[in-house]
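Pasting a structure here, questions to come.
Left out: one protein chain. Kept in place: all the others.
A, B and C label the chains in the order they appear, each numbered from 1.
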Amino acid sequence: MNLERLMRIDRRIIFLFTAAVIILPLLFPFQMPMGVQKPTQRFFDTVQAIDPERQCILIATDYLPQTEAENHPMTIALLRHGLAAKIPVLMAAMYIEGAGLTLDAMNRVTDEFNARAKTSADSVVYGRDIVFLGWQPPPIVPILGMGRSIAAVYPTDYFGNRIDSLRVMRNVRNYDDIGIVCSISAGTMPLSFVQYAQSKYGVKVGGGVTAVSAPDYYPYFETGQFSGLLGGMKGAAEYEHLVEKTFHLGGRMRATEGMGAQSTAHILIIVFVVIGNVAYFAGRRKRS
Amino acid sequence: MRRASILLALAVTCPVSLAAGQPPPETRPGKSPPAVTDLQAADTRFDGGSSITLRWRGGEGAVRFRIERAGPEGGFDSLDVAGAGSSVYEDGEATDGVDYRYRVISIGGMGGETASAETGPVRSSPQWFNGHYTSVAIALLVFGGLILWFIRKARKGIHLFVRKIAGLEAVDEAIGRATEMGRPLLYIPGTGYIEYISTVASLNLLGEVGKKIAEYGTQIRVPVRDPIVFTVAREVVRGSYAAAGRPDAYDPESVHFLVENALAYAGAVSGIIVRERPAANFFMGFFGGESLILSETGATTGAIQIAGTDQTTQLPFFIVACDYTLIGEELYAASAYIAREPLMLGALKGQDYTKFILVALLVVGTLVSLITGFDFRQVLETSGH
Amino acid sequence: MNITPEVIWIWIGAFMTLSIFSFLYRDNPFYRFAEHLFVGASNGWTVGFYWHLVLKPILFRPLGEAFRTAFTNGLSWSHFNPAAPANFMLIVPFAIGMLYFMRFVPRASWLVRFPIGIFMGYYTGLAIPVAFTGALFPQLKGTIVTRGSFADPIAGLWAVLVLIGVLGTLIYFFFSKEQKGIFKIGAKTGIVYIMLGFGASFGFTVMARVSLALGRFVFLLRDWLGVIS
Partner (left out) sequence: MRDKLPLGLLILMGILGVTANFLPHPIAEGLNDYLRNTLLRIVGSFALILGLGNLMLHHYNRIKRKAAHWRQSYTTIVSFFVVAAIGVLGGARGEGPMPTKILGFPFDTTTIYNKLLIPLGATLFALLAFYMASAAYRSFRAKSTMAVLLLGSAFIVMLGQVPIGELISPYLPKLSSWMMAVPNTASKRGIDIGVTLGATATLLKILTGVERSWMGASK
């Protein structure tokens, strides 16, 4: 084989391989062994420690379809964890543009649980197990206001039901009744929750952030201001793994499947670099 | 970014009056936590007024504190709550010149409450200078002074040495190549706004590149992302042609606005690169994720590519996809380097001396901290907390 | 298949996605169409945004209100207070903005320097102290090694390595000295750190970029084709 020709390989061939290693694992999912990092484990443990009789969890989302691949699996994994552990879940969209995705996560997980449920206690009932509070601009209003009264910030839920007519909300008044606020975000919302809600009302805050921004958040985890941190698709996959190990829910684990594509893509790039170097050195030896 | 900052501004400035309409404090039974001691209230320093800061000690065992305030007449009203373990609270809703008294109620886990002694009357007032920034002001003055001093020195005609910067040596080569091939030169002044100084540095460099372009009689294309940067870039290029003595050769269409959406901009510039095949591509200024879209598309056309940015997250991509890359400060030095104008080189010299001071500061700070145990970082504190 | 509005938009989205991806093969009419549409539509979107968030609420409505009240209630001092909700002082920014168009009047074209000077002056001025408080001081503070850094000896060692790297990088950027002697050692250290740092940064970003491509393929395969669930 002429190694030198490899050096001038048409980049479209590289593109083709790249597309293939991303698409194939999506069509034929496989699982990779998964090590769980400390921030993810802490997040899981914090949710796990919640007493379902006393407290619920709040999932506050702000991300758009651009980062859906990274953020959406986090929302879904947390929802599944909450519902499997019988902890009531409140959901809120911090921006209206993200409300559609929040609703999608809720419907998806509700359908999944109800398809499996044998008794009414097993099933997920809106208002009893889960509530979508909707959207109240600007974000600072709910972040601060929920410390006093959730009903004052969200008089009605997303569907227009009065908050006090929902069963979950009878026991939930403010942050005292929330075990952890999970801020799933493509931006800086988790920091706002730490600065306003955590430092002021002492509620625990967990962050779900994109891979690019994760390094900016680690210092806050180290100081304990975050009770957990999911960084990018890897963090989401680790969380899915923990939920699956504990509850054996089965079903799709989107981030875990995505990690397959992530791994193959990373390996592909590395393989290409190796081939490129082999070709380069072979070509150089030939010339000299 | 500007759009986001508008939204943020809306979010932050929207008044949240949580204190209004609170029910009177109810007394609940239960074990009461200890009262806080040494409660002090004073006007918040170095601010625009309307704010009083409370500090206290003690109150261990309280799950939270309720802050109460009394105006010139009338009794105490609940103002806000502070979390367990806190010892400071800033009341940002005071009216300047009005006397207030404060007290802090410790609240126990079972709901028991204990009130502290109340403070004497305090008033808030605005200040003119933010004293937390004293060190910043001094640093600015020292640095500014050094630069101005070297500019003055340069005015007297003293020769100043500047080392070679490979990326900038290549500018002539790139323009020469474009002239030989009879193809245009593409200059991207970044995707940032005018308030990003890297954009300004890029526009300064554009002025120098423009002069050479005008001399050689080559074509230049400058598609711009931000409308304000567009207005400046147009003047800069027009000025370059005039300075080179060829104002008639200036093509008004060479600088044009494209689109504010950074990704649409990247897509459209990619189109320009593959269709018009510029012989040289310059990517100078602020860049986000689009850096690699532009430079990798440019690499396929065989153009000579020179990039420069202060965005450390984008620099790796420019380094792998471009022929030459100006790293950080080199971009800021670029226009002075090419113009070789003594006054600008003077500024460069001032920069170097400041850098020397900072190197010394880091070394001395570390030595002092390690030897004496004094935390030198306090010297560089810029916030009040 | 039911043709709902949602389905139509998904087909539009899928068409746009494929058109952009087709650029990877080569420039072609589909990409050109998507690119030109993207430029036109997002500029159109920006117009709506500026109209509803800037021009209407802070220029035209208050100015119109000022004219209306001046005609019905007569002029008052509040009409000349720039902080009032309805005032004539808005004519000033309006006029400064109009100066941009003096570019087309050859004799008065120098007037365009006024709006440009205002923007350049104010925003460059604003940016510098922010860079000092937001970047320079915290970075210097974070770099100085103290006794506290050695609470964990390993962490202390890393802190010293960071300090050396920062010093080396700073020396690399000395322009007015030939890189010789101590400067050569410093600059060499600096460039080693820079290269290691850039490599790490590149490797770190791969993951996020792959997620982006993954997101688009999930859109195509799930939302559009429905071949994965």
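As a working rule, contacts are C-beta pairs under 8 Å (C-beta built on N, C-alpha and C of every residue); 3 or more make two chains touch, one makes a residue touch a chain.
Worth saying up front: this structure is predicted, and the values here are computed from it rather than measured.
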- [ ] Would you mind listing the shown chains in contact with the chain that isn't displayed?
- [x] A, B, C
Open item on the list: Considering the complete complex, identify which of A:Pro65, A:Pro137 or A:Gly251 is in touch with the unshown chain.
Closed with: A:Pro65
Open item on the list: Using the touch definition from the top, which of C:Leu75, C:Val92, C:Ile185 or C:Val227 touches the missing chain?
Closed with: C:Val92
Open item on the list: Given that one chain is not shown, which residue among C:Ala70, C:Ile164 or C:Leu221 touches it?
Closed with: C:Ile164
Open item on the list: Residue by residue, what part of chain C touches the chain that was omitted?
Closed with: 5, 8-10, 12-14, 16-17, 20-21, 23-24, 32-52, 54-55, 58-59, 82-83, 90, 92-94, 96-98, 100-101, 103, 110, 112-133, 135-136, 139-140, 142-143, 158, 161-170, 172-173, 190-207, 209-210, 212-213, 215-216, 219
- [ ] Can you list, in ascending order, the chain A residues touching the missing chain?
- [x] 9, 11, 14-15, 17-19, 22, 32-35, 37, 64-66, 97, 100, 211, 215, 234, 259, 262-263, 265-270, 272-273, 275-277, 280-281
- [ ] Spell out the interface residues on chain B facing the chain that's missing from view.
- [x] 9, 46-49, 126-130, 133, 136-137, 140, 143-144, 147-148, 151, 197-198, 200-201, 203-204, 206-208, 224, 227-228, 230-232, 234-236, 238-243, 247, 253, 256-261, 263-264, 266-267, 275, 289, 292-293, 296-297, 299, 310, 312, 315-317, 319-321, 327-329, 331-333, 335-336, 341, 343-344, 347-348, 350-351, 354-355, 358
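We adopt the following convention: only the chains that are shown with their structure count from here on.
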Open item on the list: From the mean C-alpha coordinate of chain A to that of chain C, what's the distance rounded to whole Å?
Closed with: 26
Open item on the list: So the centre of each chain is just the mean of its C-alpha atoms; given that, what is the distance between chain B and chain C in Å?
Closed with: 12
TODO: Name the residues of chain A that each touch 2 or more other chains.
DONE: 212
Open item on the list: Multi-chain contacts only, two chains or more: what residues does chain B have there?
Closed with: 313
Open item on the list: Residue numbers of chain C touching chain B in their complex, please.
Closed with: 20, 23, 26-27, 31-32, 34-36, 38-39, 42-43, 45-46, 49, 53, 100, 103, 112-113, 115-116, 119-120, 123-124, 126-129, 131-133, 136-138, 140-141, 143-148, 163, 166-167, 170-171, 173-179, 194, 197-199, 201-202, 205
- [ ] Quick one: which bits of chain B touch chain C in the complex? Just the residue numbers, please.
- [x] 3, 6, 133, 135-136, 139-140, 160-163, 165, 193-197, 200, 228, 231-232, 234-235, 258-261, 263-264, 267-268, 270-271, 274-275, 312-313, 315-317, 319-320, 327-330, 333, 348-349, 351-352, 355-356, 358-359, 361-363, 365-366, 369-370, 373, 375-377, 380-382
Open item on the list: Quick check: in the complex, which residue numbers of chain A touch chain B?
Closed with: 11, 137-141, 144-145, 147-148, 199-202, 212
